[in-house]
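Written out below as structure tokens is the structure these notes cover.
One chain of protein is taken out of this complex; the other chains stay put.
Note that the chains take the letters A, B and C in the order they are written out, and that residue 1 is the start of every chain.
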Amino acid sequence: MASFDTTHIISLLVPLLPLAGFFGYFLYGDKLSESKVGTLASGWVILSFLLSLVLFGQIPVDGAIQVNYFNWMQAGSFTVPFAFQIDQLSVIMMMLVTGVGSLIHIYSIGYMHGDNGFSRFFAYLNLFIFFMLLLVMANNYVLMFAGWEGVGLCSYLLIGFWYKNPEYSAAANKAFIVNRIGDLFMLYGLYMIFKHFGTFVYSDINGMAQSVFNADTAIIGIITLLLFAGATGKSAQIPLHTWLPDAMAGPTPVSALIHAATMVTAGIYLIIRSNVLFALAPLTNEIIVIIGLATTLVAGMIALKQNDIKKVLAYSTVSQLGLMFFALGVGAYAAAFFHLLTHAFFKALLFLGAGSVIHGMHGEQDIRKMGGLSGKMKYTHITFLIAVIAIIALPPLSGFFSKDYILASVFGKSPVLWFFGALSGLLTAFYMMRLYLLVFKGKSRMPEADAAKIHESPSVMLMPLYVLAGLSALGGFMNIPSIFGGSQWLENFLKPVVSLSELHIDHGTEWILMGISTVLVLGIVFWTYNMYVKKNDVPESDAVLATMPFANFLNRKFYFDEFYDAVFSQPLLKFSTFIQKWIETSIVDKVTDSFGMLSFFLSGQVRKLQNGHISFYLFAMVLGILGILTIFILL
Amino acid sequence: MAAALFYALSLICIVSSLIMIFHKNTMYSVLFLLVTFFSVAGLYVTLNAQFLAIVHIIVYAGAIMVLFLYVIMFLNMSHIINFQKSKAIKIAATATGLMFLLVIIAALSSATYNGNVTAGHEIGLASTLGHIIFNEFLIPFEVSSILFLSAMVGVVIFNKKDLIDE
Amino acid sequence: MGVLLTLLIPFISAILILLAGKNTSQKLAVMSTAASVVVTGILTAMYFKDGAVIAGVDWPWVSSMGIRFHLEADGVSLLLLLISNVVALISIYVSLGDNYKNVHQYYALILMMQAFMNGVFVAQDLILYYIFWELVLIPAYFLLLGWGRHDKIRSVTLKFFLYTFLGSLLMLVGIIWLGSYNGTPDFSLNAIYGLSLTTNTQIAVFAAFMIAYAIKTPFFPFHSWMADTYTAAPAPVTILFSGVMSKMALYSIFRFVLPVVPDAIATYGPFVMQLAAFSVLYASLMALAQKDIKRMFAYVSMAHVGLIVAALMINNIEGVHGALMFMAVHAIVTSGLFFTAQILFRMKGTHDIYSFGGIRQYMPVFAGLYMVVLFASIGLPLTNGFIGEFMILTALLKANTLAMVLASISIVIGAVYMLLTYRKVMLGQDNTSGNFSDLQHNDKFLFLSIAFVIIFMGIYSTWITQLCDNTVLNIFQP
Partner (left out) sequence: MNETLITPDLVMAVPLEHYIAVSAILFSIGIIGVLMRRNLIVMFLSIELMLNSVNLLAVAFSIYHNDSNAQAFVFFIMVVAAAEIAVGLAMLVMIYRNIRTIDIDALKQLKW
């Protein structure tokens, strides 16, 4: 075991501090006041964020910090170390997790005010931060998987946070189980990795990838496909995306932290982390492109019809994640990661803004019943607007840079793909504008009494909004493309982890593409403005959407839930009952019991010989003697 | 003459025992068994076993038969008893008995024994037997008296009415 | 002598309890099991310190038959002793919360069972082993018959007894065959290890042993005694059954099958492996269909032991280590599960899942601890359930893909039934009235300890591997 220098201790403290917060709940959760609990819980994460900053400063230019603690599992040739690898990729993720995490902690102090489970909520959030840090800091797939499942657990706990509501706990179950299906494939991938690599450590695997690939080309393809299947579960890609919209049952800060900014991006992190393997699996990459594209378009279309403010954002998240996978599939790892970061900022902001709206409206989530909130919730409105502009990718906010980067990379691969990517951007623009306009603009569509009660959120909730708004606005400057004379800092920083994407297109084309998409987005903005604000007869004007072909199809979210219910859930339950009824009781038990019954039957038959008739016994005796004598004679 | 005597006695013996088992009246059965006993005693005499012949008559004809008769009188059963087994069982019983006979005959005919041993003159005499019983078999002899005693006690206990009723 | 102590302490305590009567029985039982745990702990510490096998006693017994009274504990035996005594302690602790009739007899029988089970794990002579193996059945029988809860308890008990007993008879045939294989009877373990058997003999012995173990473990299709027995037995006894009694069979596979009949395993091991893996899937599906929570946990336990059998059949170092790890894991986790069922039972007097609901709001501590056990059972990382499951399935993929796939589907199904049940029982609104005070004193302490061990083993588990390492290496590199 390596000696413990400061780096060891710091990198251990980063995840342990939030964990301490979790265990602290058992010590002080019931005893301290709300504000103290909230401050403490946020404090752990903020400390952790600061330590991440320290580690950020310590990263060597061309390598990673490896910190080994002890062996987690060990048997023969099978070893899983409990060790961290802090490199460029993970340190940014750490900062993202702890940074956004602390903002959301602070926000929650206001949002969860007065809730029965106030301190429990913070304990869960702290635990989540711990697992997320474990996920991104691990130096091997198994430890990463521990974090991976752990965040799933926290997601389960937080979605079902208001456990008295059976629908919420059902949503929590669904989230966990669907994730588990993905995790099962991921586990297969892990087993395959051990079978062919004999280790789980990233650096070893990356070193051996080429030789394993040379030995059998199919293996890397299978492994990457399985890992990707795991990623579809966690990152809510088709066909495992159905849990994420339901997951909105949790408190809104949870949606912002887990289901927008951090956990759901774990799949993208995983693929970037394994980019050496994925680079060797062209077939997998094509599947990723198809799945990513399908997800972004399908989710975008479903989002058009949603009326719950959080559901719209949830499908938007699915759609954006699909876009990231799309980018990963074409090999634009840095672009995907860039979008991951900017998306984390503006989507967290959107959710927190939505939370602020819900908070202000005392729990109302239906956008048809909102409208004209811009006057009543000024600060929320401004920050929300910034986020919307960022997500629909208007320059110069962060979303513009990252989405443009993706689209530019994709165009280098194939213009057709670019078209679909741009289409997804237009869908985004439409539903986000619809959401924004219905909520903040136009006339108020709620009863006067309710309207009067609407209030701006407290400053403890607004402060994180400001910070995130700033990040959403300026986050794009992390990676200004060369076309604007930027240095592409992020991409260069990630170089030790991710090879530079080679899909560069010339600047002229890039300008044209950028122009086309921006103009189209602006067009959508005006169209929606006309539709939802000018006409003033919302939501009836949504009839336009209703007359669209497949409207019902969209409304029912492509019947995914119904399909899964009919094809998997119900048959599984029926099948188990069938087995219980027909195999277990009718065959297995019967066969076993039949041995007992057979002996009962035989003894019953033999017992008839002992019928109590003396004359019968006498006959039996004589015949027996006769038989014995006969045998003696014959012998 | 002796052979004729043997055959006559055997015939009486067999016939009377057959009547014994087939007769419906229990009383007659007992009486025909008595005939059988006497003819068996006669056979003992032809075998020069006078002492056993006498004991036989005393024990069987004297004691056992009297017991049977007492019981019959006691149970008041001198009438004809009508319960009979079914024909099939009777035939089966007869067949079984005949098969038994066949098997025994077969067994004995296949056995070899030294037939040329001269018969002893005096082994059947009371004095000879008395010597044997009181020398070689003294303890069994005494034990048999205990057997009688216990049989007596047993019988008394069996039929003590108040013990049963309790 | 330390090894002998692990047998004598519970046995003598059992007699003392019988003599002392009802009033002191609880105290004596707790003290006795605690003492056993301490003794085993000291032995384990000694083993870690010296690395040498803990010699026990080696007395001649039936010399003409080559039978010796030979006890000895190596690493694996120590692990199983630890499991057995810790589970016995848990079982006694669980018992404290209930009132049993003839309480002194009850505790005496539990301790007696513990003593005999300890004997199984340290016997170095096959006949001695067999005697302990069967002796376990006697207290088990009376515990089930006397304190079981089932409307047909007699037939359940009879089925349990006859089924497991008849299975063991085949094993006796195998033992005698092995012991007299060389002409002069010698049943010592070393002699058995030294035999060079023909392939056909190996197959016959393998079949004879495996049927006994398949019934005791149990796995599909030899499990039909299990669900009724586990459900009918009082919770502490169920904990002993699933926590230790099933381990007897698993340990025996490790000790008496793997090293003795390698050729037979090479031929038929994959079949047994796939059968056991199928048993995992089957039991998981069965668990999904149950409405009785204790019965469901019984099938969960069956799914887990199926996984262990599959791992043992891999017959290599990684697989065996995974199996041994999972034995320790399973002992703790099922204890926790059945304890949960018992706590629920105390509330409402039933195990029916549908008669519960909304308990979490009254019993937050219980809800949290139940959740720890639940997630350990479905193998969430950083709980011990993950360690064993992951080690086993990794090794299983290398050995047999079909078996791995069959066994691993339970990862998803496990999550389904566990979470559905948790939701039904703990979440939502309270739908009935009942006695809902949160865990108190003993129960809280015990449950916290179980949860602590679950998480501790989930993070730091290599000590179990180290404990078993020498023994495992001896088997695979003689």
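Keep this in mind: a residue touches a chain if its C-beta (ideal position, glycine included) is under 8 Å from a C-beta of that chain, and two chains touch if they have at least 3 such contacts.
Worth saying up front: this structure is predicted, and the values here are computed from it rather than measured.
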Chains in view that touch the one left out, judged over the entire complex: A, B
In chain A, positions touching the absent partner: 610-615, 617-619, 622
Contact footprint on chain B, counting only the chain that is left out: 1-3, 6-7, 10, 13-14, 17-18, 20-21, 26, 29-30, 33, 36-37, 40, 43-52, 55-56, 59-60, 63-64, 67-68, 71-72, 74-75, 77, 81, 83-85, 89-90, 92-94, 96-98, 100-101, 104-105, 108-109, 113-115, 117-125, 128-129, 132-133, 136-137, 140-141, 144, 147-148, 150-152, 154-155, 158-159, 164
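In this section, only the chains that are shown with their structure count from here on.
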Chain centre separation (chain B, chain C; CA means) in Å: 71
Partner chain B, residues of chain A touching it in the complex: 615, 619, 622-623, 625-626, 629-630, 632-633
Complex contact set, residues of chain B against chain A: 85, 89, 92-93, 96, 99-100, 103-104, 106-107, 110
Chain C contact footprint on chain A (complex, rising order): 70-78, 82, 142, 145-150, 153, 156, 160, 163-166, 169-170, 172-173, 176-177, 180-181, 183-184, 187-188, 190-192, 194-195, 572-573, 575-577, 579-581, 583-584, 588-589, 591-593, 596
